[in-house]
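Just one protein chain is left out here, and the rest sit where they should.
In this document, chain identifiers A, B and C correspond to the written order of the chains, with residue numbering beginning at 1 in each.
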Amino acid sequence: MALPRYAYLGPAGTFTEAALRQVVSPDDAVYLPQTDVTSAIAAVRAGDADFAVVAIESTAEGGVTATLDSLASGEPLVLLREVLVPVQFTLAAAPGRTLADVRRISAHPHAWVQCRRWIAEHLPDAVHVPATSNTAPAALIASGGSGELPFDAALVPPPAVETYGLTTLAEHVADTASAVTRFVVVGHPGDVPPPTGADKTTLVVHLPDNEAGALLAMLEQFAVRGVNLSRIESRPIGDSLGRYSFSIDAEGHIRDERVGEAIMGLHRRCPFVRFLGSYPRADAVEPTVHVGTADADFVEARSWLREVRGGTAT
Amino acid sequence: MALPRYAYLGPAGTFTEAALRQVVSPDDAVYLPQTDVTSAIAAVRAGDADFAVVAIESTAEGGVTATLDSLASGEPLVLLREVLVPVQFTLAAAPGRTLADVRRISAHPHAWVQCRRWIAEHLPDAVHVPATSNTAPAALIASGGSGELPFDAALVPPPAVETYGLTTLAEHVADTASAVTRFVVVGHPGDVPPPTGADKTTLVVHLPDNEAGALLAMLEQFAVRGVNLSRIESRPIGDSLGRYSFSIDAEGHIRDERVGEAIMGLHRRCPFVRFLGSYPRADAVEPTVHVGTADADFVEARSWLREVRGGTAT
Amino acid sequence: MALPRYAYLGPAGTFTEAALRQVVSPDDAVYLPQTDVTSAIAAVRAGDADFAVVAIESTAEGGVTATLDSLASGEPLVLLREVLVPVQFTLAAAPGRTLADVRRISAHPHAWVQCRRWIAEHLPDAVHVPATSNTAPAALIASGGSGELPFDAALVPPPAVETYGLTTLAEHVADTASAVTRFVVVGHPGDVPPPTGADKTTLVVHLPDNEAGALLAMLEQFAVRGVNLSRIESRPIGDSLGRYSFSIDAEGHIRDERVGEAIMGLHRRCPFVRFLGSYPRADAVEPTVHVGTADADFVEARSWLREVRGGTAT
Partner (left out) sequence: MALPRYAYLGPAGTFTEAALRQVVSPDDAVYLPQTDVTSAIAAVRAGDADFAVVAIESTAEGGVTATLDSLASGEPLVLLREVLVPVQFTLAAAPGRTLADVRRISAHPHAWVQCRRWIAEHLPDAVHVPATSNTAPAALIASGGSGELPFDAALVPPPAVETYGLTTLAEHVADTASAVTRFVVVGHPGDVPPPTGADKTTLVVHLPDNEAGALLAMLEQFAVRGVNLSRIESRPIGDSLGRYSFSIDAEGHIRDERVGEAIMGLHRRCPFVRFLGSYPRADAVEPTVHVGTADADFVEARSWLREVRGGTAT
C-alpha cells in the first residue's frame, strides 16, 4: 500500500517540518516540501498530496494570512488535526563568523519581529535583510561563499543549524520564551475525524453588511446554544474598508448537537459561512457543557416537540 | 350528529356569553353555563364539554389568574381560538329606580375598578357592594323585590339589561372606552388548528432558580431565532416570594420552524415549559419574518449541515 | 412633640395592622385605620397621615394592583421600608356554631383563593360569599345575631378571632404554609433612608411602544452595569391590549453608582420611569457586586475619563 503524501513548507529544518514529524515519521509517509503555504494547500487540491501541514496561528503574529485565505475559498478542504510547536530562534552564520562581525541579519519578517528586543539590546546597529523563509538564508550560506552574501548572519530555527552545517552565534534569541506556533493537517472534507469529547471546530464567517450589531448577533448564535469560542479573529474581506471576515474556533465538534444548531443559525443569517473542520484539541481540554446543551438534551427536546405538535405531550 | 358542547361562565348576559356567540350560534352548539372559569375548564377535562370559552386577559386587569392557573397544571388543554369583546358597563336597577336613589352599587370587583372614575364623578357617595359575577346582581333584581336587596343599583354588561328586565340608569360608564377582554376557546391538544400565517403561540414558562440573567437568557432564546413576543406577564409561582412564572404569547405557530426551535431551547433550559396552543390572531396581523428565519431557511440549513457533516458540502 | 401618624387598612385584626405593629408600637404612633389601600395612600398625599402601611405583594396573588396603581401616578411617594407578615387563616364563626353547620363561607376573594384546597377537602359543598375585607365578616358577626347573616362562617386572620370575640372552627386552613405578604411603609420622597449595603430599589417602567426587543433592551440596561433584579412583574397599562408597565425591584440603592447609571439609562430610553424608593431588604441579603461595578470603580473611571479628555492620562 502506498504511503500517505504530506505537502509542507520545506525544506528540511523548518518549523513546519518539525510539526510534520510530530504527525508522521518520514518512514511512514512521503514528505513533499513546497516553497510556500499556498503551494502546499494547492498540492492537496490538485491530488499531488494527500495532506498538507501548514502554520495557521502564531503567538506573535496571530492568524497566518496565506493559510486562512487559501482555505477560505476554492475547493473545500478541512483541518484534521492540530500540532503545537514551540518557536525558538538561533542566530547562526557561516563557520568562522563571530557575533562581533554581524551588521546585516537575514530573517523572515515574522522571525525578525519575534527577535526585535534581543537584537535591539545585543546588536543595536544591525539592519534587517528580509528573507523569504526561515531556512532560505541557511541554505544560501550552505550553498556558497560568505563573501558574496548580502548578510552576515541569519535568524534560523534551531534544527537548521545542524541541517545546514552552520555556526551558532547565539541561542534562544526570541523575545518571548513561551512563543508557540499552531500547525494544522489539512485534508479532504470526507476525512473529518469523529468526536473525541475534546474537540474544536474552525469556521470562516462573513457578517451581513451594514448591520449595526451584526457581530453581537453572531456571538449570540453561539451563546444561546452554550457554545464557547476559544479564538476569534477578524480580517478585512479585501474589497473595501469596513467589511470583515471572522476566523473562529468554537469548542466542540460539528457532530455535537449544540455546535450543529449554532452553525445552522450562522448559515441562515450570514452571507458566507465555511466549515473548516472539527478535530481534537492539542491541549485535550474538554469544554464546559452548560445545562440543557448536551446532545441528549437536544434529542429529548426534539422528541418533546414532536409530541407537542402531535397533541400527545403530557 | 351530536352538537358540540361549550362550557362557559354563565348565565345568559355575561361578556363570556357574548364571546361564545361570536364563536358559535346557540343553534349549532349546546351552551353549558358554569359558575366560574375553573368549572368551565374542568368540564372539558371531565368530558362533560367539548370546549370551554373563558376570559384570559383584560385591558384593565391583565391576565385572568383563574384561567392561567387552571391551564398551567392538570391534564393538558390548549387554546384553539381567540375572540375580542369590547367591555362596557351599564348602571341598571329594578324598574322604578332613578339615579338619585343610588347609594349602594353591586358590582363584580373587576367591574367596579373599571368604572371607578365615572362613579367618583357622578355618584361620589356611592359604596361598593361586591358581587360574585357581572350578572349576579341582575339575577337578584329579577328574582325578587327591590326592598330586600342589599344594593340600589348594579354595574352590568349591556345585554343583561334586556335579559333580566332591568331599567337603565346610565350607559357607557366604563372609564376606558377602548377596554376589551380577550376570550379563548379551550380544547384538547389534538385539535390544534393548522398555521394560517398570522398565528400566535401561548406558553407558560418557569425560570431556573437563582440565576441572575435567567429572564434575559429566556428572551434571547426567542430573539436569536427571530421570534417576537406580543405579550409577556410574570406572576409569582405561589410557593415563595421571588419565584416567577411567565405567561407568554409569541408570534407564529408551533409548526413554524423558528418557533419550534425557540421552544425546544426553552424546554432544554427551563424547569417547566407548557405549550398552551397555537391559533390564529384575532387581529390577523402577520408577523415580520426576519432574514434567515423562514421555514425554508431552516430546511435549507439542515440540508447544508447534513452535507457538511457528510463531507459533501461545496 | 406630635406622634407620627400611620394610615393603614383597618380595622383592628387585619394583616396590615400586624405589619404596622412590626413597624411602630401603638404607644409611639397614631394608628389611622382606612377602608382600603387607596385611601391609606391618599391620606399621606393629603397630609392627613405621615406614612401609610400597605400590602404590595403576596405569594398567592403577586403584586397588589391597588397599591401599585396608586403609587404609579399622582404626587410622588416612595417606599421607605418593607415588612414581611406570614399569611394564615382561621375559619371562625359566631359562638355556638360548629363546623357541621357551615354551608356559606364569607371571605375576601384573595382569602378564598388561598384556602381553596382546604375547603374542597373539608367542606366540599361550601359556597363562597364574597367579603370586602378579611375582617368585614368578623365585624358583621360581632355586631349582630347570626340568624340574619348571609353566611355561616368566615375566613379571618388569626388575631381577628380574639378582637371580635369569635369561635374558632379550624386553624391554619391556608393551603400554603409558607405564604407571606410583603407590606411597605409609604412616605415622602425627602425621607429616602440612606444606603445600608443590603438595599432594594423599586421602580415602575413603561416600555417604548412597538419595539421588538424593548424588554431585552431594558434588562440590558441593568445587566451591563451589574445590577441584578430580584422581582419583575408586568401589567397591561390599561388603555389597550399590548402595552405593558413593569414593576421592578433592583438590588442596591439609588445612591449606588451602578443603580444610578442604570436608572438614568432607563430614563433616557423609556417613555416613563418612576422611582418608588430605596430601602433596606427585609432579608438583609447583600447583593453580589460584580467586578468593576463598585462605587469606587465608577469614581475612578470618571477621574480617568477626565484625564483622557484633558490629554493627561498616562
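Keep this in mind: a contact is a pair of C-beta atoms (placed from the backbone, for glycine too) under 8 Å apart; a residue touches a chain by one contact, two chains touch by 3 or more.
Computed from a prediction, not measured in an experiment: that's the story for all the values here.
K.L.:
What shown chains come into contact with the chain that's not displayed?
P.N.:
It touches the following shown chains in the full complex: A, C.
K.L.:
Among A:142, A:161, A:198 or A:215, exactly one should touch the missing chain; which is it?
P.N.:
A:215
K.L.:
With respect to the chain omitted from the figure, which of C:3, C:120, C:177 or C:305 is a touching residue?
P.N.:
C:305
K.L.:
Could you pull out which residues of chain A are in touch with the chain that's been left out?
P.N.:
The list for chain A reads 57-62, 65, 84, 109, 113, 128, 130-132, 150, 176, 178, 180, 182, 212-213, 215-216, 219-220, 223, 228-236, 238-242, 244, 288.
K.L.:
Since one chain has been left out of the picture, which residues of chain C touch it in the full complex?
P.N.:
Interface residues of chain C facing the absent chain: 76, 78, 188-192, 208, 217, 220-221, 223-225, 254-255, 260-261, 263-265, 267-269, 275, 291-293, 297-298, 300-302, 304-305, 308-309, 311-314.
Going forward, only the chains that are shown with their structure count from here on.
K.L.:
Chain contact graph: line, ring, star, complete or other?
P.N.:
line
K.L.:
Angle of the rotation mapping chain B onto its copy chain C, from a C-alpha fit, rounded to a multiple of 5 degrees, please.
P.N.:
Going from chain B to chain C via C-alpha fit gives 180 degrees.
K.L.:
Using the average of all C-alpha atoms in each chain as its centre, how far is it in Å between chain A and chain B?
P.N.:
So the centroids are 58 Å from each other.
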